[in-house]
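With one protein chain removed, the remaining protein chains of the complex are shown where they sit.
Here the chain labels run A, B, C, D and E in written order, and each chain numbers its own residues starting at 1.
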Amino acid sequence: MNEEFLKCRLGFIGNSDGSAYVSQCKTTVAVSVVGPFEPKSSKCLYDRGTVDVTFRRKTGSITVHDKMLEGIMQSTCEEALIVEQYPRTSIAVTVQEMQDRGNLLATCLNASCLALMDSGISMHHLFAAISCAITDSEEIILNPDELQINSSVAYFTLVFSSSESRQLLTSHTTGKFSHSIYLQCMDKCFAATREVFSFYENMIKKQLIYC
Amino acid sequence: MPTNLYRFQGPEGTIPYQHYLIDKNNTKLTKIATALMKNERCDGRDISAHRNLCIKTGIVTQAKGSAYVEKGHTKLLCSVFDPKEVPNKVEYAKTGELQCEFKFATFSCRQRRNYTRDSEERQLCNEFRRAIEPAVCRGEFANFEIQVNVLVLENDGSVLSTAITAAGLALMDGCIPMYDMIVASSLGIFKNTILVDPTYDEETLCLSWTEDEENRGTVMLAYMVSLEQITEFSQNGSMDINMFPEYVQLLIDQNCKINKLVQSAAITDVIGHFESQTTD
Amino acid sequence: MENKIICVPGQRLCQVDATHTQGKGTYKRQDYIYSSVAGIVNVDDSNKISVIEVLSKDKTIVPAPGDIVTAMVTTINQDMCKCLITSVCGHELNETYRSSLRKQDVRTKEIDKIDMLQCFRPGDIILARILPMTEAHTFKLTTAENELGVVIACSEYGFPMIPISWTEMQCTKTNVIETRKVAKIVQEKKTAENV
Amino acid sequence: MSLVSLNEGEKVYIIHGVEENFRCDGRSRQDYRPLELEMDIVSNANGSARLRLANSDILVCVKVEIDTPLPETPNDGKIEYFVDCSANATPTFEGRGGEQLAAELSRFLSLAHCPVFNLSKLCIVSGQSCWKLFVDVLILECGGNLFDAVSLAAKAALCNTSLPNIVGTYEDGKNIDLQISDDPFDTKPLDARDLPVLVSLCKIGNNYVADPTIEEEICGAGCIVISVTPKGKVSAVLKKGAGSFMPDTLNEIIMSGSQIGVLLNKALEETITKDMSSNVCKQRFGFLK
Amino acid sequence: MLSMEFNNVVLPSNDVSHIILKGDICKKNEKIIGPGLKIVDNKIFVCNSGVLKCKDEKLFWVEYRKKKYSPAKDDIVIGIVAAKTSEMYKVDIGASELATLPYLAFTNATKKNRPDIKLGNVIAAKIKMATPYMESEISCVEYANSIILGQLENGFLITVNLNYALQLRKSNSKLLYHLGQFVPYEIVIGANGKIWIKSASVRTTIAIGNVILKAEHLKEEDIPLLIKNFNKSLNV
């Protein structure tokens, strides 16, 4: 994992409270965080804040499948935030796809995490998503490109938290696979997330120079 | 493929393969028609007999009350929920509202139905609501609404009357206060012959256009037996005015029969509940 | 079980007269009492007038003016607090109903000096009485009685508190004292009279 | 359905009036309010009619198109009803307010017409092409009793409709090309004299009234709409409102409704015939008069 | 994994108990935990990404970038009147909810002598009460030594990052001092990131606003150049 692979700009959307522009390989997404703000009374919970993730395709319309991705992002983000600190409020996260060349879900999740960090909203933990593909010969490719995904027999997106112990937050898989190869992928992806977290740290360092 | 935000949808302009077996269907209808002229029905029933009624209450455990009713091949499920606040309401109302939804499952009819509500569902929903509204003590939950939902799993004729009977049972199962039990039944009239509880094919026959002056069509009546009140009456077809008293009387008699079945189901329910309570 | 009368909705139970009156699960129509739910007929003879009622497996109850309800405080501001009614007269509801409690209905004395934050906090469970309906369509509550007010509350740190006076509650873990409009716990006998 | 709201006193007044067989506007229980009908009012439609029943104002246009029949009914044409509640008619139709009423009206109109209207008259070539009629109903003003008014207007418009003549067919394998006559007057009238009209009877107190006004509709416990053909046959019955009926009352209402219906049909028939025959010297009023 | 010390970057879920407590658990009560840190089961965790700071071995907090203001008692804030009710104004101070400002919370205000502030007007106020349970309350009652609170008229309002606003409020801010050397102006910096500026002419006011916005991302040594350019633009 290096700067070549993950690129990020923080706080580029002036009107939002936090934003991140992330490109991973060639897949690019923009995430903005607004809030906490006062929501409609129907969404208002007395003891915690609500998190609302909206996923937008560049074409504007989204499909049933995108709705599932949106759900995954929402519950992953919600779990990471200390929502109890923001009662009766809502936090809106908008994920805009700019270019999709594979690993979309992982990029979206990492970008959301960076945008949430930028917004200064209190978090329990950070999260990092890693995708990996398994070839016919049972080879594991981390962060595969579009071609490798299409020719793979299985393809996973795994999300781990930044806690020192191994905590799997989200798992999304496609294709057929055996249990043992899944465990191998978990090990590899978990190791890879540590690099993502150090990338996060570097981003914050850069950002704070001006502070 | 048209992108639909909510569901996976196929191409437009699909045709059910049964259309290419239309001749077979027509022969079947002709057969039923000729049999009916001899007062014989395709399922072996007497023309004045109901199909078997199978009642199960309380099967939707997540709802306040529910009833599953099977009448021949017609199968449907009705559930009711607790009174809740009417969204976006400003004024206070002295009577509660019934919020009804009448939905056919996509596979419930000969032709695949759409997900969105069509005009038939709307019409049935209106009639359905009007039929059960007089039976519910709406003053007891003023300013609130009770949701009554019907899902038709299979349509083999007399859907509306079966749905109303099911709603009566579901409301009772949910212990929603009611002035009376509500039951409904329907008739099909084909060439002056009166058919009790018509099937889908018989309904099609009764409503198909003919030149002659003979009576034909369908009649549906919802009735509160103890209070002797008709809550909903609808008719379609071409009928002589003088026949109406006969139809109405026949439907009332049928409703009394169904009411007995419904009542015994209700009583079994109550006994079952209180017995299980005493053994606890 | 054998000697009990089972009824279904719409069944005529008896005539209304000086000695018979309608109870729960029934309605009156043209001098007769009819059942409105399916259940077992029960005649309550404990008073001079026998009350005819029907015991059913479940009840359909909605809050009504005059009822004592349990509600949870959701939001507060200087003028009032918003609550969700969760049970009516001891009967737990499946649905919650919105209601509001205005500043002037918190207590009877020193209304000018009331600070809502000193009386309620979001998440508190209160006992309150429903006021008569006005044009507004949500329920208005009052706690202006000794027996009404906060019954269950958690302290700032999230631990349950117990009442120590009419205006104060103490955290069971941290011993922090917070102010509330506390409901006076009444004896069983007294509640029976109230209801 | 309307902004009109009555207090208890006003309701009692109306109910007592009905009991006396003397309604607020001086009618007896069975009387209709004055009707005005004008046909062929929209020149670019195949048939049209405008009807005023006291304050209710209805405009109906019929247009025809060539379509392919449904595979299950190769010999039948198609007819489609569409009701539009203009927001001008009553403020409650604003936005989506009129949608439910419009849907109910169009649905019931098609139900009432369907058993009587012979769709095979609209067939051109079996299984290949047929006429499709679009009956567009526009409610311009709502003054109560819309069902009756709409049905009268729709029947008049359909009677006024004429189908263009087909002068030739050109066959190429399985495709058929139809040649429609260029002459706009080379048409054949559509026979719609058998169509039913709707009669609404509103139950008020222990009596029932024909042609209820908005105020009477509010007082009523329920309303029965009966579709009656000129021959006195009933083609559809619908109940409106939340009330319930005793069996005898229901029978009585249906009986008297059918009698009113026959008379109404006759009156309409006469008006239509007069209108058609006096084609030459007919005085046109149009929308402004 | 991460070497954690003071003035180093920390991330949420980092356990910093060992650096703060230094193994001395009994002294826990002497330490004061500030924003960005939380205690769970006797351990101290980070909950915002930023730099861990410490003062006098007693106060600990995480310094992080933030744009959304969360009210804290006694902060001076600048707000815009958004609504009026029978007893109070509702003021937008950039927090998640509107703050309330009672009519009586003005110096010399009585029930009869109400302040006359219109919707959309800008006011400076002090946070009187901030709680997570309800809307925060602000007050314009002036105390001894306090700055002038109340309506701010004929000025210009800009919004900056919270951290930057805090930095400007430090009395040693060179930028504001240097600006004052060239042109006289009034400035009120709210803790909520809103800055109100007023000077003799609209032109200078806007110019000052722009300089302040531009200076956010500049290093200390570049500021003289910026001021120079500012002076030029004024004299055109």
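Please note the rule applied: a contact is a pair of C-beta atoms (placed from the backbone, for glycine too) under 8 Å apart; a residue touches a chain by one contact, two chains touch by 3 or more.
The rule is short, and it goes like this: contacts and distances are computed from a predicted model.
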item: Chain not present in the shown complex, as UniProt names it (candidates "Mediator of RNA polymerase II transcription subunit 27", "Trafficking protein particle complex subunit", "Ribosomal RNA-processing protein 43" or "tRNA (adenine(58)-N(1))-methyltransferase catalytic subunit TRMT61A"); value: "Ribosomal RNA-processing protein 43"
item: Residue touching the undisplayed chain, where the options are C:Asn94, C:Gln118 or C:Gln170; value: C:Asn94
item: Absent-chain contact - pick from A:Ile72, A:Ala92 or A:Ile149; value: A:Ile72
item: For chain A, residues in touch with the removed chain; value: 47-48, 64-65, 67-68, 71-79, 84, 159, 161, 163, 166-179, 182-183, 186
item: Interface residues of chain B (partner: the chain not displayed); value: 1, 6-11, 13-17, 20-21, 59-64, 66, 73, 75, 77-79, 81-82, 99, 101, 103, 105-110, 112, 115, 147, 149-151, 153-156
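By our rule, only the chains that are shown with their structure count from here on.
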item: Comparison of B-D and A-C (more C-beta pairs in contact); value: B-D
item: Reference chain C; chain at largest CA-centroid distance; value: D
item: Chain whose Cα centroid lies at the greatest distance from that of chain E; value: D
item: Whole-Å separation of chain centres (CA-atom averages), chain A against chain E; value: 31
item: Between chain D and chain C, distance of the C-alpha-averaged centres to the nearest whole Å; value: 54
item: Centre-to-centre distance between chain B and chain A (centres being mean Cα positions), rounded to whole Å; value: 50
item: Per-residue multi-chain contacts in chain A, two or more chains; value: 87-88
item: Two or more partner chains touched - positions in chain B; value: 224, 227
item: Partner chain A, residues of chain B touching it in the complex; value: 3-8
item: Footprint of chain E on chain A - complex, ascending; value: 11, 17-18, 35-38, 80, 82, 85-89, 117-126, 161-164, 194, 197-198, 200-201, 204-205, 207-208, 210-211
item: List of chain E residues in touch with chain A within their complex; value: 1-2, 9, 11-15, 36, 38, 47-51, 63-68, 96-98, 132-133, 163, 167, 216-217
